[in-house]
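A protein chain is absent from this complex, but the other protein chains hold their places.
Presenting chain A:
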Amino acid sequence: MSDARLSVLKTYKLYVGGKFPRSESGRVYEVTDSKQNWLANAPLSSRKDARDAVVAARKAFGGWSGATAYNRGQVLYRIAEMLEGRRDQYLAEVADAEGLSKAKAAAQVDAAIDRWVWYAGWTDKIAQVVGGGNPVAGPFFNLSSPEPTGVVAVLAPQKSSFLGLVSVVAPVVATGNTAVVIASERSPLPALSLGEVLATSDLPGGVVNILSGRTAEIAAPLAAHQDVNAIDLAGADEALAKELEIAAADNLKRVLRPQPVDEADWSATPGTERMTAFLETKTVWHPTGALGASGSSY
């Protein structure tokens, strides 16, 4: 037997509506590692892919936001389990993408998986933290509860290709939103592989949609899209963020500006702010009547 074996190259595809389509435009671009060696071709998405992703995300929103928080937590935890099973694959992809040593890449992947678990735990706790009964001066039972905003466009961080990605996607879907994610432009492969995990972990199709390509090209129509309710600008530089924020103002999208521009420290344990950024508070005033004043027994 000869030891020369033909390599089986992987065709990376988008993840939209639970399916793995190529870009509608048919375009691809070359993805290289940190030393400019070719790794794979990734789809170069167009604005129409973005449009299709929004349609898929909108369609999935009812079911996902209506699922119980407990159920969402179970699904997210399942994703973490699946990620764990593919740890070696992510390790290699992250090491290539970010030019890290094996040990450092392993630390990134482990932290990312732990972050899924962390957010999975939050699904049924966030309502207690940011909602609850309010004391009001009147005969009302007054209750606030957080509800998901809707379809959220997420620009994943450009440098941290996996830990950063997980850190922005997980909080969005944990609270019941659906997401259209634009992967890191230079290192999209871990994000595209994440689609394969999501497809096999009970997450309904369309809850997370992953696009790769030129961030500016895909983000502009998403920021202007009338059916996108919020946008997370973690992966946008100063100039792009400003432009997108202006476009997003038209239908009053919620906008999460990049905090310290792009490279936030993703390894630190996050607070709840990435979850609360995409929640709407609903407050119910329920009349209780002047209990006892009339001598009524009920």
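Definition applied: a contact is a pair of C-beta atoms (placed from the backbone, for glycine too) under 8 Å apart; a residue touches a chain by one contact, two chains touch by 3 or more; residues count from 1.
Quick note on the criterion: contacts and distances are computed from a predicted model.
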Item checked: Absent chain [UniProt protein name; select from "Solute:sodium symporter small subunit", "Deoxyribose-phosphate aldolase", "3-hydroxyacyl-CoA dehydrogenase/enoyl-CoA hydratase family protein" or "Glutamate/aspartate import permease protein GltK"] -> "Deoxyribose-phosphate aldolase"
Next item on the list: Return the single residue from A:7, A:101 or A:226 that touches the missing chain.
Entry: A:226
Note to self: Please identify which residue in A:51, A:159 or A:186 touches the non-displayed chain.
What the structure shows: A:51
Check: In the whole complex, what residues of chain A lie against the chain that is missing from view?
Finding: 51, 54, 58, 221, 224-228, 250
